[in-house]
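As you look at this complex, bear in mind that one protein chain is not there, while each of the others sits in place.
Chain IDs A and B follow the sequence of writing; residue 1 opens each chain.
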Amino acid sequence: MVKEVMTSNKAVAEAVRLAKPQVIPVYPITPQTTISEYLAQYVADEKIAAKYVKVESEHSAISAAVGASGAGVRVFTATSSQGLMLMHEILFAAAGMRTPFVLADANRAISAPLNIWNDQQDSIAQRDAGWLQIYVENAQEALDTTLMAYKISENPDVLLPSMVCLDGFILTHTVEPVEIPDQESVDKFLPPYVPEHAYLDPKEPMSIGNFADPDYYTEARYAMQVAMDNSIEVIQKTCDEFAEIFGRQYGLVEPYKTEDADIIFVAMGSLCSTIRVIVDQLRDQGEKVGLLKIRAYRPFPVEAIKEAVKNCEKIAVIDKNYSFGIGGALYSDMKVKIDKEIYGFIAGLGGRDITPEYILEAYEKTKVPEKDVTWIGLKEE
Amino acid sequence: MVDIPDKDLLAPGHRGCAGCGASIGVKLALNALGENTVAISATGCLEVMTTPYPESAWEVPFIHVAFENSGAVASGVEAALRIQGKDDVNVVAFGGDGGTVDIGLQSLSGAMERGHNMLYICYDNEAYMNTGIQRSGATPFGATTTTSPQGSASFGEDKPKKDMPMIMAAHGIPYVATASIAYPEDFVNKVKKAASIEGPAYIHLQQPCTTGWGYPSEKTIEMGRLAVETGSWILYEIENGEFSITFTPEERKPVKEYLSQQKRFRHLQDEQIEKIQKYVDAQCSELGL
Partner (left out) sequence: MVSIGCVIKNPGNSRNNKTGSWRTFKPILDKEKCIDCDNCIIFCPDGSVNKQHDIDYDFCKGCGICANECPSDAIEMVKE
């Protein structure tokens, strides 16, 4: 094990190197680009024994990924924003065909207007594709989660692809100290992918990606729901196993001072680091406040959330995305599944900095609510 | 000679129309390639008629993902096979004309340019047949389709067929050929040659479609033969940049003989037929037929 200072993109690339995928089809896009660059170099330097497929678009990146995973090997790809939107159709196919590969998404706003900075609209817009989505808070978590994502996705009870979501620029281009696990430990944690459900071998022909009529389609989709349900336990188990080997404990969610809190913030990704500081400040002032960081957004860990928020009075959800007429996606999911007084806040769109003041404003507006959904930091002229 | 296997690698029981030309083409191609093959298909007639779950007509490993991406899917499959050391496995991708010359063009272009060791076969029936005969970039001048209909202000498709094999040739890949299901020996030889060549290969296979072209089902091969005999479809190959005609009709028949037998052309006036004849003459003279 070594410790190095690196960006989250480098951390993801390191995880990919350690996970030993055999095919890497990837197309550059800001702010994911450095992942594709690091991996190209690793392959060029024989640090990864993989075919790096220099595709001509994200659509082909994900298509080649499904083809390679369907053929039976471990696969990695990465993208961001417009690239993920271009992949949209094939994301559904990847999940439906049960190809368990991993995609890192450098979270970035969606055009128009064109914007290269961070929010989470891109991956949120893919939430119904049948992928597992895990949002990370820092570079270490990006590395660790990428490794765990393979083990979770490849679990025979899951067999759905995973999306590791890391905030564009805030994480992808910011350096932090990261512990890089040694290969031997990773190999122990993550053995080679040996698919049983689908592969392409002339010695044992099978047909993959077939046509299903109304007699079968519903059951095929329901089977994905069962897999998604199964993944809740698999994620927790994988996190525990990871902690045993590597000493860092993760979960479906990460509660912080929620036990006795009256108001709990709920958020995903790097924003949680800022909220944690505010929680401490408010606690110093005698406020009973906490934070629930959602790591697994799909599957939506309802029981873990219920447990974490059971004692609170109100919940303030901060979303870096928006569903028109409804509010943030996390907010609306919370409203559907959690029986509490919940308020939604939209912030940080297109890279607008979410300052401590914004979070304090959300806190005040949860204490004394004006409306159910509030856009924070809106410049109203 | 076309080798007759003990068992076809495209099994019967598939849902292709009676007289389906695509089935003939795919059957011949798979039989020529043999069992050590992985097949990829774009969405379209072929995929829908051969893989209605839980039944598949594919006796070789098969994968389909979507309409516009069979080139990219094949790239991924090829990369996965090669990294596992399976260098001897044939990788063949099939796309209809819509999935190839229209919506799948970018994905295919990328696959060809990257040099994957694979064969792409476009089974060209000159329109979107699976969705009910809409025009594609491969629909020939004058043909009526449901989206290029004849009317008081229209004689049908008003643009010539996109020259896809030459677009592929412009990629500088080692092997490009045209073929017809009516000339099975020529086609099978090309498939075998394409498979033996290292690097990407492209075969553009014309296959008449009884449903979309409007002729009786027994005339599928006859129609393909007429296309070639009139010079409407020219059989050639380009091997490492060397162009050669692989079949020359003894005497080129007038295009009218080909057009008049198909419902899609039956409305054409002499003036349009003449235009088509001139276009075909020019094509033949350009390619040296």
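By our rule, contacts are C-beta pairs under 8 Å (C-beta built on N, C-alpha and C of every residue); 3 or more make two chains touch, one makes a residue touch a chain.
Computed from a predicted model, the values in this text were never measured in an experiment.
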Option touching the unshown chain, where B:6, B:271 or B:286 are the choices: B:6
Touching residues on subunit B - with respect to the absent chain: 2, 4, 6, 8, 10-21, 23-24, 27-28, 50-51, 53-60, 62, 181, 184, 210, 216-222
Absent-chain interface as seen on subunit A, which is shown: 96-99, 159, 197-198, 205-210, 212, 216, 219-220, 223
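Note that only the chains that are shown with their structure count from here on.
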Separation of mean Cα positions, subunit B and subunit A [Å, integer]: 42
Touch list for subunit B against partner subunit A, complex: 35-38, 40, 47-48, 51-54, 56, 58-66, 68-69, 71-77, 79-84, 89, 106-107, 109-111, 113-114
List of subunit A residues in touch with subunit B within their complex: 22-23, 25, 49-51, 53-57, 59-61, 63-73, 75, 89-90, 93, 97, 200-202, 204-213, 216
